[in-house]
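All protein chains but one are shown at their positions in the complex.
The chains carry the letters A and B, assigned in the order they are written, with residues numbered from 1 in each.
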Amino acid sequence: MDFSILITNFWSLALDGIVVGAIYALVSLGYTLVYGVLRLINFAHSEIFMIGTMVVYFVVGLFGFTGYEDPLPLYKFIGMFLLFAVAAAVVSGLAAVVLEIVAYRRLRNMGASRLSSLISAIGASFFLVEVFRKISDSKNLDFPRLINKDPFFTWGTLYLSADKVLVIVGATIIFIILNAIIHHTKLGLGIRAVSQDERTSILMGVNVNRIISYTFLLGGVLAGVGSAFYMVFYETTKANVGFLVGISAFTAAVLGGIGNVKGALYGSFALGLFQQYTSAVLGYNWRDVVTFAVLVLVLLIKPTGLFGEALQKARV
Amino acid sequence: MSKLTASSFNLRDRFGDWWDVATPVQKGAFRVAIIGLFYALPLINNPIIDTPETSFDSVLFYPLIMFSLMAVGLNVVVGKSGILDLGYVAFFAIGAYTHALMSIHTALNLWEIIPFAMGFAMLAGVILGLPALRLRGDYLAIITLGFGEIVRIIAINTDAIGGAMGITDIPGPTSIFGIEFTVMDPRPFYWLTLTLLLLVIWGVIRLSHRKPGRAWEAIREDEDVAEFMGVSTLKYKLWAFIIGGAVGGLAGSIYASQIRSIQPELFTLNLSIMILACVVFGGMGNIWGVILGAVLLGYIPEKLRFLSDYRIIFFGLLMVVMMNIRPNGLLPRKKREHFQEKSK
Partner (left out) sequence: MTKKLLEVKDIVVKFGGVTALNNVNLHVNEGEIAALIGPNGAGKTTVFNIVTGYYTPTSGDVLVDGESVVGLRPYKIARKGLGRTFQNIRLFGDMTAAENVATAADSLNKSGLIGSLLGVPRSRRDEKEAMEKAHELLKFIGLDHRAHQMAKNLPYGDQRRLEIARALALNPKVLLLDEPAAGFNPQEKVELGELIRKIRDRGYAVLLIEHDMSLVMKISDRISVLDFGQKIAEGKPEEIQNSQRVIDAYLGVAEDAS
């Protein structure tokens, strides 16, 4: 193990950590929002993200890139990005809504046990992964390089490139919009009301099923946007991409205190940074083991997360 | 009207009515007939039940009887105690690796290794369970899912146990009671596993009808209340984990001794989910339902080849559909009630 890499590459690892953290944040918000209204982990959320990456791959494929072109000029790239990001957001958002109706709604209205909902969601998750595994023939789907990733700014070992700037700036804009939705719209009020107390919300005339649908939609859209950033940064996807991103994003949500929107952001950046530093020392193939260890430790030591809203026991 | 359809479909109750009035001789004959049928399956192979691509004998061993054994083990955890374990494959992998490594590096044979395989799997159950079982259901599911994947990733990244290439040239079992175990003939492995399955069923049924079974059911029904009624919920959840783990380890060791070479890729999350699907499909908590589920889900994709490529898609879909329309599975665990006139 070489710890000196932490010193020499400190800033470049930090930058990558923030970029990865921003992508995790977009996915982990979906976990946290849905948890807020359902008090249930949406197991299939990672597949909503995976569907987003597939849409991005497909949309870009329509333009016939071979991967050997020169990078696009910036304005063309941004146009392209907006196109596939919106497409991914729309498809992921709708997929999340459909998922909720198929896998959760009936069970919820029947008053089925949590176990039933979990199993149903897990079934849906596997169904989706395998459908896309068949479609993609179990291959890694490589994404053409659309943007010049050469660093345009260098400071020591810190290399700033356009893709990283795009992710950070883009994600920041999304977070600002999300904050506005949650705090300044009727939908946000509804989500907060249901998260606080579902029963009272029903009494107050909130249509809980509709709020839950919108929450899934919101989570799906965020995951779709996240998948667009992911594709620009990593340039590859495959059917089980959701699992790896999902477990990180979920860990981030728990780290920040699941159900807590700000917590999901902090947790994502903290985890992104931690992963980069530990992977630099241990090697990238141990990244998921490290992530999992973080998840276990947080759940055992402080299940309410670092910034946690209390995960209350069911009331007796 | 709904009453009519309900009763006409309720084969289980019909059978139960017969079972209640059957004489011990009839019951014994029925048991012998069913068990005998299972033992005879490799011998009565015919075109109707034969499988097109893989030989019927090897289908009987894997997936059919292996799935059954694992499903019965997982059922103790998921069905009896209501703990969603998504990493069950880890116990299977631990059993398989135990046999692979010990049979190569020590002079022990399968029969001597089985206790170790079960023991290590049980130990893993304790190590995973002690911290994880304190958590609520959905967290536990994620933790176990992660555990299953972590065991596999560690196996891939650890060269001492073969890394991604796995382990080859694993010795098979030595002959026992005059039965030879060869690479070419899966039938003795099927009979061996069937015999062990019967033993496990015997044990699980015994436990189910006694104090541990009541404790597990109480935990499944309402964990908080079980605790208020003096049940040490952590202890019994841990036991469920340990027993499930032991059965998984047992299955893994036999599996490794039959296929003779193992790789981490044999032990993916998909296998955990397939076993879970067997439990869910057959009827969580009902041992006969679970076996029925394993037999059907093991056999159907082999029989209908077009399904086997889409196996996981089908299994995933099945889980969603079952939860939505028949959450208690094909054979629900519903106990038969006995009504008595009020004695006044």
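By our rule, a contact is a pair of C-beta atoms (placed from the backbone, for glycine too) under 8 Å apart; a residue touches a chain by one contact, two chains touch by 3 or more.
What you see is a predicted model; the values in this text were computed from it and never measured.
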Touching the hidden chain, out of B:119, B:137 or B:203, is B:203
Just one of B:226, B:256 or B:275 touches the chain that is missing; which is it? B:226
Considering the whole complex, not just the chains shown, which residues of chain B touch the missing one? 203, 206-207, 210-212, 214-215, 217-218, 220-222, 224-233, 236, 239, 333-335, 337-343
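One rule holds for everything that comes next: only the chains that are shown with their structure count from here on.
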In whole angstrom, the CA-centroid distance of chain A from chain B equals 34
Touching chain B in the complex, chain A uses residues 40-41, 43, 102-103, 106-107, 112-120, 122-131, 134, 243, 247, 250, 254, 285-286, 288-289, 292, 295-296, 299-300, 303, 311, 313-314, 316
Give every residue of chain B touching chain A within the complex, in rising order. 78, 82, 84, 86, 131-132, 134-139, 141-143, 146-147, 149-150, 153-154, 156-157, 224, 269-270, 273, 276-277, 280, 309-310, 312-313, 315-320, 323-324, 327
